[in-house]
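Note that this complex is displayed minus one protein chain, with the remaining chains in position.
Right, chain A next:
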Amino acid sequence: MPERVDRDGTPAYRFLGVEVTRREAAFLVLGVVFLFVIPDIASLSDSLQLSVIHQGLLFGFAAVGLNLLLRHTKLTSFGHAAFFGTGAYATAVLARYAGVQSVGLLLLGAIAAATVMAAIIGVLSLRHTGLYFALLTLAFGQLLYAIALGQSALGGSDGLPIRPGPANQPLLFGTAFSPDVYQVLTYYLTVVVILIGLFVMYRITQSPFRNALDAIGQERTRARFIGLPVRRYVWAAFVISGIYGGVAGGLYAVVRQYVRPEGTLFFLRSGDILFMTILGGFRTLVGPLIGGVVLIFLQDVGQDITQYYEFLTGVVLLILVYGFPRGIVGSLRSGGIVNTRLGELRREPSVLSAWGRSAAQSLERKVTEAMTSLRIILFGVD
């Protein structure tokens, strides 16, 4: 049963090691309920497609994994699609060549393959940090992409279907369902996996292991000199984050029943996963997941509106970096920029004119600076 505790004067509840205030609990319940009713909402509305939300959640889940590395060890992996793709392709290969039909077994295969892949890529790329680490992960990702593209056994650019057995589809609870039911059931499977994954990640980020990762991220040399074998810890974090990618990729393959190199292993997918993390807020647990849904949704809507939909993503990124560097969830949580501003506005509506004035002033300053720069470029310094 939940146990009542006190967090800095605010009553909070603790259950299975998860500690939430009343406000957080409300958001949590709301979020879970929302996740569960999405199939119903989607069936009522045309603009909201279940498959889009579902895909967003899956990539977002991979981003939750990536965030363990980014937030705590401060390493930027630019190749996380490698694990997503490994999970997806492992599922496809098991279905096609081993005739595995059970969704559970397919997912276990995806986890195993992604773990091995992350273990190997981790050992090879974690010799370096910073830019070289990012480049190495990018390189390994592209290597896997090239292999998937070149191997006829993996279907080349056409990819592989996941349609095992006489039913031509993976089995849930040993049963073949009609496509509509299958779509909804796999969605609920995803929701359950995500909730478990978030719980596990939450516990990891409350554990002594997280202290070690934070220490390494904040002052690597000192971390060594308090006795931490730095590379071993970073490697473990890398493998855990790869497993999240593998699970997401395996589910993606089971859901879509088709994998292509373009959609799973291409380096732009790695970029997407990184972008989702920052978009949602990399200092938060659920931010990357929400970032995933928002980004995939934007890309989908953008494709309908304009053929330059990549432009849209660029604009969103610019707004984010300049206006909301803490991401969606980071800006919305208590103490975030949105709450602070709303609070000021409620207390004293006249701050609006002050904001207007300061915005106008900073704009004027920027224009003057730009004019000065232009004058110097054109006419030199007098």
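Keep this in mind: a contact is a pair of C-beta atoms (placed from the backbone, for glycine too) under 8 Å apart; a residue touches a chain by one contact, two chains touch by 3 or more; residues count from 1.
Keep this in mind: contacts and distances are computed from a predicted model.
Visitor: One chain of this complex is not shown here; going by its UniProt record, which of these names is it: "Aminotransferase", "Lrp/AsnC family transcriptional regulator", "Monovalent cation/H+ antiporter subunit B" or "ABC transporter ATP-binding protein"?
Guide: "ABC transporter ATP-binding protein"
Visitor: Please pick, from A:12, A:62, A:228 or A:295, the residue that touches the omitted chain in the full complex.
Guide: Missing-chain contact among the listed residues: A:228.
Visitor: From the list A:13, A:209 or A:309, which touches the chain that is not on show?
Guide: Once the missing chain is taken into account, the touching residue is A:209.
Visitor: For a quick check of understanding: of A:10, A:157, A:175 or A:218, which residue touches the chain that isn't displayed?
Guide: A:218
Visitor: Touching residues of chain A against the unshown chain: what are they?
Guide: Interface with the chain not displayed, on the chain A side: 17, 203-204, 206-212, 214-215, 218-219, 221-222, 224-230, 233.
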